[in-house]
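Of the protein chains in this complex, all but one are displayed in their positions.
Here is chain A:
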Amino acid sequence: MGFLVTTLIFIVVGIIASLCARICCNRGPSANLLHLTLIITATVCCWMMWAIVYLAQMKPLIVPILNETE
């Protein structure tokens, strides 16, 4: 799956999570804002981690060279 598709999947998962949080724990405006902040931060962190590792492997400069013992 390509880079863009998976990025869209991350965005969709983030939106669904924030909607769930809004539905399940609707506890006043400041608490809602906190939950939204947490979910956005978590989504961005996780997406960045995945994106970095994916981009690094898209056009690698070196390839795996197996070990003799294997």
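Heads up, the rule we're going with is that a residue touches a chain if its C-beta (ideal position, glycine included) is under 8 Å from a C-beta of that chain, and two chains touch if they have at least 3 such contacts; residues count from 1.
What we mean here is this: contacts and distances are computed from a predicted model.
As stated in its UniProt record, the chain not included in the shown complex is "V-type proton ATPase subunit a", which appears among "V-type proton ATPase subunit a", "Vacuolar protein sorting-associated protein 51 homolog", "AP-3 complex subunit beta" or "alanine transaminase".
Contacts to the hidden chain, counted on chain A, fall at residues 1-2, 6, 34, 37-38, 41-42, 45-46, 48-50, 52-68, 70.
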